[in-house]
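Heads up, the thing below is written out as structure tokens.
Of the protein chains in this complex, one is absent; all others appear in place.
So, chain A:
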Amino acid sequence: MLNVSNINTFIGRKKIIKDVSFQVNPGSIVGLIGPNGAGKTTIMKTILGLTKFTGTISVEDKTVTENNHAALTRVGALIEHPAIYPFLTGLENLKLYSLDEADMNKVVSMLKMDAYINTKSKGYSMGMKQKLGIAIALLNKPQLVILDEPMNGLDIEATILIRKIIKQYAAQGSAFLISSHVLGELQKVMTNVLLITEGKIIVDEPIDEFNRGSRQQYHLLTEDMPETEKLFVENQIPVTKSDDYLVISRELSDQVQDLLYSHHIRLVELSPQGLSFEQTVVSLLQQQRRQSHEN
């Protein structure tokens, strides 16, 4: 679907994006995460052919260049701020880009904008403008949707709604590339993580793998802890103790469950332990910074 290969983006003489490659497959929701100034928006602008770059970008095998955006016909985007003409109503703003009126009306109802879509957008609140910006990005059944901080200014209900819509579109095959500072929000929808810092991608993997990597240990509690400990010693299963729990490695969790089951010891708790998603991201960024300083 989207194929980004060895791109370098320059602003003036400064290289902002450094040899970045990644793919976004149909139906996937890729979270682009990184600190301020890491290059998230620049990558998005580069994909949209808005910056000078080297390397190749293609959407559905059609190449995107600075001067050829034919491949972007079915790409929707919201970059930095909603691009809205204040003198037009919400619907008129949508009509400017819509190729299918039925689809446009569907997007309006889906985003619950019917009540104000026919009023001039200059009177919209920040959240209403943001929803309109997202609506523009979702027009014409896009193959790829690029959203830069889509949850900005949205209240909790709107945030949940947008999350639901993103999942709905992804289920129908649309791919998403989303950046957000609210990692918790992103974590709830994304299927893949792209972690970027100083213009370089340092993590590119499915969210499950990413989470697994940060959760190497499990806390175990059974109905009969002395018998459990004895069993583990007999079977040479390495464990450590932490408060009332036994700590086992993630790889052994299946074996341990089978063993306990075969000896009729009931599980009370078996929970993954480790860093949260946010902690893992911060830890990886710090690690990367340390490496950069050392080099």
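The rule is short, and it goes like this: a contact is a pair of C-beta atoms (placed from the backbone, for glycine too) under 8 Å apart; a residue touches a chain by one contact, two chains touch by 3 or more; residues count from 1.
Keep this in mind: contacts and distances are computed from a predicted model.
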- Note on the structure: Not-shown chain resolves in UniProt (candidates "FMN reductase", "sn-glycerol-3-phosphate transport system permease protein UgpE", "Membrane protein" or "Aldehyde dehydrogenase") to "Membrane protein"
- Identify the residue among A:1, A:50, A:182 or A:202 that touches the chain left out of the display. A:50
- From the list A:18, A:81 or A:167, which touches the chain that is not on show? A:81
- Note on the structure: Among listed residues A:25, A:54 or A:68, the absent chain is touched only by A:68
- Looking at the whole complex, which of A:7, A:136, A:166 or A:246 touches the chain that is not displayed? A:136
- Note on the structure: For chain A, residues touching the missing partner are 11, 45, 48-51, 67-70, 72, 75, 77, 79-88, 92, 95-97, 136
